[in-house]
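Report on one structure; see the data block that follows.
Only a single protein chain was left out; the remaining protein chains are all shown in position.
As written, the chains take the letters A, B and C, and residue 1 is the first residue of each chain.
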Amino acid sequence: MKSYIKQQLKHYQEHNHEKARLLVSCPDQPGIVAAVSTFLFKNGANIIESNQYTTDPEGGRFFLRIEFEAGGIDEKIGQMRGAFAAVADHFEMTWSITLASELKRVAIFVSKELHCLNELLWEWQSGNLLAEIAVVISNHEDAREVVESLNIPFLYMKANKDIREEVEKQQLKWLEEYRVDVIVLARYMQILTPEFVSAHPHKIINIHHSFLPAFIGANPYKRAYERGVKLIGATSHYVTNELDEGPIIEQDIERVDHRDHVEDLKNIGRTIERSVLARAVKWHLEDRIIVHGNKTIVFS
Amino acid sequence: MKSYIKQQLKHYQEHNHEKARLLVSCPDQPGIVAAVSTFLFKNGANIIESNQYTTDPEGGRFFLRIEFEAGGIDEKIGQMRGAFAAVADHFEMTWSITLASELKRVAIFVSKELHCLNELLWEWQSGNLLAEIAVVISNHEDAREVVESLNIPFLYMKANKDIREEVEKQQLKWLEEYRVDVIVLARYMQILTPEFVSAHPHKIINIHHSFLPAFIGANPYKRAYERGVKLIGATSHYVTNELDEGPIIEQDIERVDHRDHVEDLKNIGRTIERSVLARAVKWHLEDRIIVHGNKTIVFS
Amino acid sequence: MKSYIKQQLKHYQEHNHEKARLLVSCPDQPGIVAAVSTFLFKNGANIIESNQYTTDPEGGRFFLRIEFEAGGIDEKIGQMRGAFAAVADHFEMTWSITLASELKRVAIFVSKELHCLNELLWEWQSGNLLAEIAVVISNHEDAREVVESLNIPFLYMKANKDIREEVEKQQLKWLEEYRVDVIVLARYMQILTPEFVSAHPHKIINIHHSFLPAFIGANPYKRAYERGVKLIGATSHYVTNELDEGPIIEQDIERVDHRDHVEDLKNIGRTIERSVLARAVKWHLEDRIIVHGNKTIVFS
Partner (left out) sequence: MKSYIKQQLKHYQEHNHEKARLLVSCPDQPGIVAAVSTFLFKNGANIIESNQYTTDPEGGRFFLRIEFEAGGIDEKIGQMRGAFAAVADHFEMTWSITLASELKRVAIFVSKELHCLNELLWEWQSGNLLAEIAVVISNHEDAREVVESLNIPFLYMKANKDIREEVEKQQLKWLEEYRVDVIVLARYMQILTPEFVSAHPHKIINIHHSFLPAFIGANPYKRAYERGVKLIGATSHYVTNELDEGPIIEQDIERVDHRDHVEDLKNIGRTIERSVLARAVKWHLEDRIIVHGNKTIVFS
């Protein structure tokens, strides 16, 4: 990592070392917010941002994200987690408390098309993606130059469906070696095995080059052109073992018309892919997404 | 028709009685624009607006729309058409010349949900839809009050799939009686028979309550909710005998999120349907759409 | 009011008679959410929706909106307000608790252009504006027909700047007589006196036909045309005694280009005005807006 980016991240960490995020998901019932906010107050925490959502006021599921500030939290986080367990048990919560200053370690998988990788690197250099980009993994050499120019490790290994298992075995080793928390498929054109996906539940973010579910599968721009649609879109979603069917994080579209040939649609699409993927990754890094069944709750 | 609307339309006709529109579609070759514009110049016409498009510069198909003004055109339109036939033959054109002052006669088919009908009536009263709304046909009584309050004939006949043929026979009679040029399905929930559709090629405009081809078929909002999409859309298209597969005229979307339940999606969707259908109908009335295969060229 | 609208509103009230909204604004300090949510829990309330915002984590101002459900709230609202006063005092809160079933009474002021009035009436008939439209007041007769057709009182009085005081005296009398809670200026082209405005702080909603502060004052579309802007907008804001300078509630824009003449801009603008005003009124009716200085916090 280049030194100016390192300094920038360090600066962020120092200025946010008292910040943490609580994510909660549990059956809805009265008293949850009272219990949680009283807990936080007693533990010296000040709520900065709070979002909640109930699927259904009558017997639904309750979701909560609280961003708070508490002196010394970076040292007593373990203790706070221990104390919160009692509240969590009472309400049958699935929950997490994470430190804003504990940067997630990201691996970016890329192939030959670099626009999504470039956008992520650019947003990262601009201080908009607060993460450690631990490694870039590719089955082509195209990205090496830009990646290494930022002092990010670039790992190349040929990949295709015949050697998938062998490749993934190596990739899993790399992911462990680089202590990766989240995998971003930035137009990585290989299908992952069920084993690989299952090992990273809601940790793999993909960008699909269509407004799902409109053109699931291959060649969406070509099919969009043939169908004569007037809008082109992109979808970022978590990868599950149902191809292109994982929980949608973000989508966006752009207007096109009859004059746009397949190449134009691809070009316009690339711009949408860039911004949609960047937003999805940002929300994930800031713990703003809770997955519920096959949907996401995004507290953006 | 209420007298103030009648007056408004008359005013439009008087101020545009010298305006006409030429639509052309033919194999591309050099000299088409030169021939057409020279023809118009020699016939005393001044070009107001001109749009053209070629599918492919090498041996593609050429499309042209010219709006022009010519003194006395309302009287010599037949003569001009006759003269243009020679040019048209030479280039193997499919073509039409229509008078801007010759208002198309519209039939609106509606069922119980009135938001699209209301939007069309509202845009019509505002002078944005230049047409004669000849008749509203429905299988429910819900629209009668608003339609008759504008002095538009409202024709009711019960409809369902068991009596489809009988119903359509009556509807075809009505369409003839009211000399209808274009049929707008403003959330008319009945499927039309192949015979009915074939009798009106590119003359039936439908509004589909999804961003096609995303949720073809029934209950798109429910399915959009279940899929957790982040955008809700609507599509206006010409009706063909492939269900929801006809040439798309216009589409639009609106952003939604996890908090929007099916009812909210419907509500948001209704707003998009209103504007998408109104735009499609407007373009059709102004002869701005050429159908090419299963796509539209919209010179908007 | 037509009976079907009356029934629709009654239906809403019956299904939401246990719902209420708490709005709070106070200096930020730890423990506010804990205190409020514990209060609600102890009073048998279940939080449905909660939004908060702090202008600045260090010594800023804190804003909170909680929508909650509590059995029998419609009967014990007075008691609850009394009990909450203690919490409110401790934190120096400005606050309110309102019943969702207590519909606000709206007066719409209109002149000759009816598109905004029509949109409000339409949204109201569709069940999207939950309010009693108590009266429509105008200095022209144009709106009488549509207003009276819905059985809403229509009050006409000539108005111009020479008789402003006399007119406003009458209007104030009417507002009192019809127990009006909120005034919507739906393209009412008269300037209100400081006295009239001061008597209704943050209770008068205006629609301005430009993207403020771009074209403050008269003839914004003409000036937009002359400046050659590529976007046309509208702004809804609370009226204060600084002309066009009150707190902005909502804004939106639409793309235009060189082909759009002043009339086209007006037309496009009208569509934006309709939706922007309708959204602003809806948020006000649902107690989603808190005014802070010359800005709004909109918990939409």
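Heads up, the rule we're going with is that a contact is a pair of C-beta atoms (placed from the backbone, for glycine too) under 8 Å apart; a residue touches a chain by one contact, two chains touch by 3 or more.
Worth saying up front: this structure is predicted, and the values here are computed from it rather than measured.
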Residue in contact with the excluded chain [from B:7, B:38, B:94 or B:198]: B:38
Touch with the omitted chain, as defined above, among A:7, A:79, A:94 or A:149: A:149
Among C:25, C:206 or C:296, residue touching the chain not depicted: C:296
Subunit B, residues in touch with the chain not shown (by the definition above): 28, 30-31, 33-34, 37-38, 40-41, 44-52, 54, 57, 69
Subunit A residues that touch the omitted chain in the full complex: 115, 118, 122, 126, 128, 149, 267, 271, 275
Footprint left on subunit C by the chain that the document does not show: 53, 211-215, 227-231, 233, 247-253, 257-259, 294-298
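What we mean here is this: only the chains that are shown with their structure count from here on.
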Interface residue identity across copies subunit A, subunit B - same or different by half: same
Geometric centre: closest chain by C-alpha means: C
Distance-maximising chain from subunit A - centres being C-alpha averages: B
Where subunit A and subunit B are represented by their mean Cα positions, the distance between them in whole Å: 43
Shared-contact residues (touching 2 or more other chains) in subunit A: none
